[in-house]
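Right, one structure below, let's go through it.
Every protein chain of the complex appears in place save one, which is left out.
Chain nomenclature is as follows: A, B and C, assigned in order of appearance, with residue numbering initiated at 1 for each chain independently.
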Amino acid sequence: MRNKTAMCVLMIALVLVHLALLFAGFFAPYDPAAQNRDLSYAPPTRIHFVGSTGFHWGPFTYGMVKDFDGYREDQSQQIPLRLFAKGDSYTLLWVFHCKTHFFGADRPARLQLFGADAYGRDEFSRLLYGGQISLAAGLVATLITLAVATIIGTVSGYYGKWIDEMLMGSAELFLALPWFYFLVGVRAFLPLHVSPKETFLLLIIVIGVIGWARPARLIRGIVLSARTRNYVVAARAFGGSDFYLLRRHILPETFAVLIPQATLLIPQYIAAEATLSFFGLGISEPVPSWGNMLSTLQQYNVLVSYSWLLAPAGALVITSVMYWRLADRLHYWLQSH
Amino acid sequence: MPGPLLHVKDLRVRYLPESGGKVQALEGLNLEILPGEVTGILGESGSGKSTLASTLLRLLPASAECSGCVVFEGEDLLTAAESKLRRIRGSKIALIPQDPAVSLNPVTRVGEQISEVLRAHLRLSRSERKQRVRQLLVEVGFEDVDRIVDAYLHQLSGGQRQRVVIAQAIACRPSLIIADEPTSKLHSELHCQILALLANTVAQHDTALLLITHDPTILAGFADRLMVMYAGRLIEQGPAESVMRRPLHPYTRALIGLSHGHTSGNRASHLPSIPGEMPNPLHVMPGCRFEPRCSEKMGVCATTDPQTFSPESSRLVSCLKYGN
Amino acid sequence: MRFLLRRLLRALLMLLGVSLLCFAFTQMAPGSFFDEMRLNPQISPETIATLRAHYGLNRPVPIRYAHWMLSLAKGDFGYCIAYNSPVGPLLWTRAKNTLLLTATATILTWLIAVPLGVWSASSRRRLADRFIGASSSLMISVPEIVVAVALLAVAVRWRLVLVGGMVSLGFDDLSLWGKVRDLFLHMLLPISILLLGGIGVVERHVRASVSEILDTPYMNAARSLGIGRMRLLFRHALPVAANPVISLFGFFLAGLLGASLLVEVVTGWPGLGPLILEATLSRDLYVVIAATMLSAILMIAGNFLADLLLIASDPRIRDGEAHAQ
Partner (left out) sequence: MATETIKANHSPLLRVCGLTKHYWTSGRVWRKRTLFTAVDDISFELSHGKTLGLVGSSGCGKSSLARCVTRLEGADAGEIWLEGVDIARLNSRELLPYRSQIQMIFQDPATAMNPRMTAAEIVQEPLLIQRRGTSAERQARTAELMREVGLSPDWMNRRITEFSGGQRQRMAIARALSLQPKLLVLDEAFTGLDLSTQAQIANLLLDLQATHSLTYILISHDLSLVARIADEIAVMSAGKIIELGPVRQIISTPTHPVTQSLVTSHHGFRVQHAAAGGFA
C-alpha cells in the first residue's frame, strides 16, 4: 500500500514538472533572453508580507537598487505581486501568442525568484525554458536509441547466424568505446557555430545513436530466449508467420525491458546534454539549457559568490532523481509480476 | 526401546506470498523419528513434503511463519538460537537436497566443498581433513578419487553429483539424514544405484533417514515406517510393510494403486487414477481435504475434519471411516 | 585457454574497429586544412601538392591507414599538421595523469563498493541494507556534473582541499613526502567526485548479484550443512557473484572515463579531458582523434584485464562451459 502511494506521488510530481516545462512561457515571468544590465548577478528577489505599514495579506516586494557593495532593496515603494499578470509576450505550445503570466510584479520591481545571471536575465525563467531543451533532448535521444536498439536487437536475435554475429560484434565495439570521449570527438567534427536549433538536433541524434548498443543487447537476449520458448515453437508449428510470431509473442516481451530502459536512459541523456552544453559543445547562448546555464560556474569567483546560479543543478537533480526512482519502481514492479 | 530422535509436535507452516493471502503449507503435523530408522514420507507435489524437509532445519524463506515444535536432543529447533542451529545443521542433521546439479557451488572444487563441512563442525588439521574427504569419496563409491577431489561441478555427471552431495551429508556422521526426492532429477537407470548407496550408508552407521518421495515403489522394501501426506497433513502412518500391503486411507490406497497400474502392462483399458486435483491451498474448505476426490466419501466428510484414529496397533489414519 | 585466446582476438578486433573508425575521421579532417590553404593566393598549388605528398595524403587509403597505424604503434598517434609535430608526446603525459586518476578511483571504488554490496545483500531488508540502498540510489541518480559542481563549490568556498591542477607551484622543491602529500591533496577533490559517481553503481550490482546467489539452491544447501555466515558470504557467494560483477567492469570503465573527462575539466586536472576539450574547441582534430583512440585503448585494455580476472575466478569459463555474461 505504501508503495502504491509513493508511486502515485512520484507520478504526479513527474507530470507536474513536465507540465511546468511544457508551459514554460506561462509559468516564467520574463523572457529568458531579455537582458537587464542593471541587474547583473542580482540575488533572488525577496517576497515580503510585513512592511513599514505592518502586515499585508497580499505579498509584495521592493525594487532593487545597486550599491557600491551590492544590491539592496529600495524600501520606499511596496510593489504587490500579482497572479496572472501581464508581461512579456510569448508563444504557448509554439502556437498561441500570450501575454499573461502565472505571476509577476509591476515595474520597476522584477520578481526574480532565483536571481539573475551575468546579463541580468531572470534565472527562474531561464530555468523553465532551459528545462524544455534539456528534457526534450533526453526524451528524443531516448526514443532514437530505443528505436535503433529495438530494430537491431530484434533482427539480431530473431534471425541469428552471421547477422547476429555482425551486429553484436559492432555492439561490443560501441560498448568498448568510452562513449563520452566519443561524443566529444564526434561533436568536434560538427561545425562549431551553427544555429542553436541545428546544434540541438545534431546533438540529440549523436547522443541517441551512440547509446544503442546496450539496450540492443538486452533486447536481443530477450528475443533470443523468446524465440526458443516452446509457445513460440508451437505457434510456428500451427503455421504462424515470422511477423505473427514477432508481433504476438516476441515483441510484447521486450516491452518489459524497453520501459525501464527508457526511464534509465532519459536522465542519463539529460545529464549528457547538460555536460556537453556545460563545456560549450552543446546548445549555445542565448538559448538556455541547464548545462550551459551551469557553465558560468566554471569561474571560481562566480561559483563562490552567486550561489543562486546553482539552481539548474538543483533542477537536474530533481528530474534525474525522479526518473531514477521511477526506473527503480518499475524494475521491482516488473520483477514481482 | 530408545526415545525418539526427533519429535515433531503440531507443526504448522504457512506462507504469506507478496501477492496477498495465506498459503497453509503444513497443518498440525505430529511425527516421531526413531534412531536408526528409515522413515518414508510419501506425497504428491503440493502436499507440503518439501516444506517439511526445510522446516525441520529451519531453512524456510522469510515469507513463511511456523508454529509448533521440532524437538531434537531436547532442544526445540524452531526457537533455538541461530548459532546453536548452525552447529546442528550438517553435523547432527544433514539434508540431501532435491537437485544435485544446483545444490553444489559451481566455482569451488568438489573436495573443498566436502572439506568445508568438516571444517564447519570438526576440529581437524588440514591434512586430516584431506584424508577424510578422500575416505568419504571412496565411501560413496568413487574409484578415481584424485580426479573427483579437484573436479568442479560442471565436470561431473548427474550420478556423480548426487554422490558428492551424499558425501557432504554423511561427512560428520549425522544421526539423521533428510533426503528430499534424492532421485527425482536423475536418470531412471541411476535410481537404484543411488538408493542402494543411501541404504548401505544408513545401515552401516545406524543413521536415521527421512526419505521424502512421491514414488511408492522407492519406499517398498526400504522404509521401516511410512507416512503419507496430503494437502499439508499427515493422513496415514504405520510400519511400511503393512501400509504398503494394506493401506487404510482411500488416498493411500489410490496412490499405491497408481504405481502398480503403471507397471502391469495391459493395453486398451483405462489406467487407475485419482480424479480431480489437490485443493488450492489459498482457498481452504471445511471438512476432509481429500473429500472432493474420494471414492469412498460419506456425507459427513464434507463438513467434518477427520481426527487421527488408530484402528489397529501402530497404525494411524485420518479418515472418518475409521472413527466410531 | 580458449576463452583467453578468444578474448584476446576480440580485443584486437575491437582495436582494429576503433582504429578504422578513428582513421575514417582523420580522413575527414585534413581536407578542410588544405582547402583553406588553397584559398590563400600566396600558396601555390605546387606547394600544396608537395605538402600533400609530404604528409602522404596522395597515397591510396589502405597505405595511409597502414601508415597511421604505424605511427600509432610508435606512440606518435598521428601527425598534427597545424603544429607540424606528432601528437603522441603531448598525449602521453596527459594520459598518464588520467590513468593515475582513474586507476586510483577504480581501486578505491571497488574496495569500498564490494564489501558494502555484500553487506547490504547479506542483511536484506534490514536497516543497514535500506540505508546503503537509499544512499547508493541517490549517488546513482545525481548527475555527475552536479556532483562535480557542488563539490567544487564546497571545496572552493571552504578551502578544504587544493583545487586546480595536479601539483602546487613549488612542487619540484618539495621533499618526497611533501610531493606525495601535495599530490594527494590535489587528487582528493577529483577522486571524491569519481567515487561518488562510481560507488553507487558498483554497490548495486554487487548487491544484486550476491543476493541472487544467496537465493540459489546451493547456498541453501551450504546453509543446511551448517557453514558459518561469513564463510558463506565471502567463500561461497562472492566467488560466484564475481562473474557478473567483473562483467560490469567494462561498462563501469566507460562511465568512469567519461566522468573523469568532466572531473578533469572542472577541477583543472591536466589529463586527457581538458586536452580533448581544448582541441575540440580549437578544431585541432588530430588531437581529438588521438585522445579518443587512446581512451578506447585504455578501455579495451581494461576489458581485457577483466577477462583475465574472469578466467581466474570462474572454472566454468576456463573449461569453455559458459560464456561471460
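Here is the rule we use: a residue touches a chain if its C-beta (ideal position, glycine included) is under 8 Å from a C-beta of that chain, and two chains touch if they have at least 3 such contacts.
If you're wondering where the values come from, they're calculated on a predicted model, not measured in any experiment.
Colleague: Which one, B:102, B:220, B:284 or B:302, makes contact with the chain that was left out?
Modeller: The missing chain is touched by B:220.
Colleague: Just to verify: which one of A:187, A:214, A:227 or A:249 makes contact with the chain not shown?
Modeller: A:249
Colleague: What chain B residues would touch the chain not displayed?
Modeller: Within chain B, the residues that touch the unshown chain are 38, 44-45, 187-189, 191-192, 195-196, 199, 203, 214-215, 217-218, 220-222, 224, 240-241, 254-255, 258-259, 261-263, 265-268, 270-275, 277-278.
Colleague: Touching the missing chain, which residues of chain A?
Modeller: Spelled out for chain A, the touching residues are 229-231, 233-240, 244, 248-249, 252.
The rule is short, and it goes like this: only the chains that are shown with their structure count from here on.
Colleague: Going by the contact rule set out at the top, which chains touch both chain B and chain C?
Modeller: Common neighbours, chain B/chain C: none found.
Colleague: Closest chain to the protein CA centroid?
Modeller: C
Colleague: Just curious, how far off is chain C from chain B if you go by their C-alpha centres, in Å?
Modeller: Centres of chain B and chain C (C-alpha means) sit 53 Å apart.
Colleague: Can you compute the centre-to-centre distance for chain A and chain C, using the mean CA position of each chain? Integer Å is fine.
Modeller: About 26 Å separates the centre of chain A from that of chain C.
Colleague: Between chain A and chain B, tell me the centre distance in angstrom, where each centre is the average of that chain's C-alpha atoms.
Modeller: Centre-to-centre distance between chain A and chain B: 58 Å.
Colleague: Of all residues in chain C, which touch chain B in the complex?
Modeller: Of all residues in chain C, those touching chain B are 125, 216-218, 220-228, 231, 235-236, 239-240, 242-243, 313-316, 319, 321.
Colleague: Touching residues of chain A toward chain C in the complex: what are they?
Modeller: Of all residues in chain A, those touching chain C are 169-170, 172-173, 175-182, 184-185, 187-189, 192, 214, 267, 270-271, 274-275, 278-281, 291, 294, 297-298, 300, 303-304, 307, 310, 313, 316-317, 320-321, 323-325, 328.
Colleague: Touching residues of chain C toward chain A in the complex: what are they?
Modeller: Per the touch definition, chain C meets chain A at residues 10, 13-14, 17-18, 21, 25, 28-29, 137-138, 140-146, 149-150, 152-153, 156-157, 163, 250-251, 253-254, 257-259, 261-262, 265-266, 272, 276-277, 279-281, 283, 285, 288-289, 291-292, 295-296, 298-300, 303.
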